[in-house]
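Encoded as structure tokens, the structure appears first; notes follow it.
Rather than the whole complex, this shows some of its chains in their spots.
Per-chain numbering from 1; labels A and B assigned in written order.
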Amino acid sequence: MKARLIAIAVVNVLSVVVSESAFADSIAEQPLTVNIKRLSLDAAMRIGKAAIDKCRKEGVQITVTVIDRGGHEQVVLRDVLAMDLSIPISKKKAYTAMSFNSPTSALVDRFDGAYSVPKVAELIIAAGGIPISIGGNIMGGIGVSGAPSGVTDELCAQAGLAAVQEDLELE
Amino acid sequence: MKARLIAIAVVNVLSVVVSESAFADSIAEQPLTVNIKRLSLDAAMRIGKAAIDKCRKEGVQITVTVIDRGGHEQVVLRDVLAMDLSIPISKKKAYTAMSFNSPTSALVDRFDGAYSVPKVAELIIAAGGIPISIGGNIMGGIGVSGAPSGVTDELCAQAGLAAVQEDLELE
């Protein structure tokens, strides 16, 4: 498995676009394994704390959830008076952002009707989720819920990502 | 934990706004515990009975559910011919009202599209739910279901709250 393989360009709507040269011939020519990057717990906690701190500065209490590429929680932090509902909502925002490799705020007008892809229980289209994606590698997602407006939720999620992004890009 | 800490001003949409002075510095400066107020069973029953009685005076049979801050039932009363469906509907109304600290009737136009926050199974946007919130303390929610119109459902929920509100404010 070469590093360049996963340096793919990721486009929208659940899609992972591969260079044609890598896969076009047949299934048999794939490498045996690929590497999926996963944040360490430390990195995930830095994200979580930065999101909590940013929202406190904004005067709100929230829940932040950081998930890995498999959709599973690495860190969940709920501020003491944040509503319980913010726990599942923050996870769904993180998962939605990761699955579409897009901030959830950018997905609001993407889907028509009431029966399209986002009707599945794991997804929610509301601002506050952003993907963790560095150099084409989707590593997970961050979701924030609890602020009076999704704009604030997203701001806090971004503050979370900012706490590790430079280090991730240098790695 | 000081009493004034939880005398926060609670705003809308899952949000709990804290005074910046209390939390802005760091996570480490929070007090170790906060107190979450919970109604006694007696108080919850007074709410439930008053809601049932009000709806009987309106000529309808309903279910009323009173939940605590953790979203769990304290009292459920279903009048004898109220439809079974009114049981989960009344709980979802109570939970929605508490989570947004708002009567559910005021939430009807708040969310766009079909995939936003209220798509999660625990929520329903239909009149008949009100929060139990005294002096900035969210203590739970009341949900009523079964009347021909949500306006009547909400009227009965309000009658329920009225049965304890004055005593709660004096406490």
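The definition used in the following text is that a contact is a pair of C-beta atoms (placed from the backbone, for glycine too) under 8 Å apart; a residue touches a chain by one contact, two chains touch by 3 or more.
From a predicted model like this one, the values you see are computed outputs, not experimental measurements.
Displayed in place are 2 chains, all sharing one sequence; the entire complex defined by the structure file totals 8 copies.
The working rule: only the chains that are shown with their structure count from here on.
Between chain A and chain B the centroid-to-centroid distance comes to 32 Å (mean Cα coordinates, whole Å). By the touch criterion stated above, chain A contacts chain B in their complex at residues 49, 52-53, 56-57, 59-61, 79-86, 88-89, 92, 108, 111, 113-114, 118-119, 121, 123-126, 145-149. Listed in rising order, the residues of chain B touching chain A in the complex are 6, 8, 11-20, 23-24, 26-27, 30, 34, 70-71, 95, 98-99, 112-117, 119-123.
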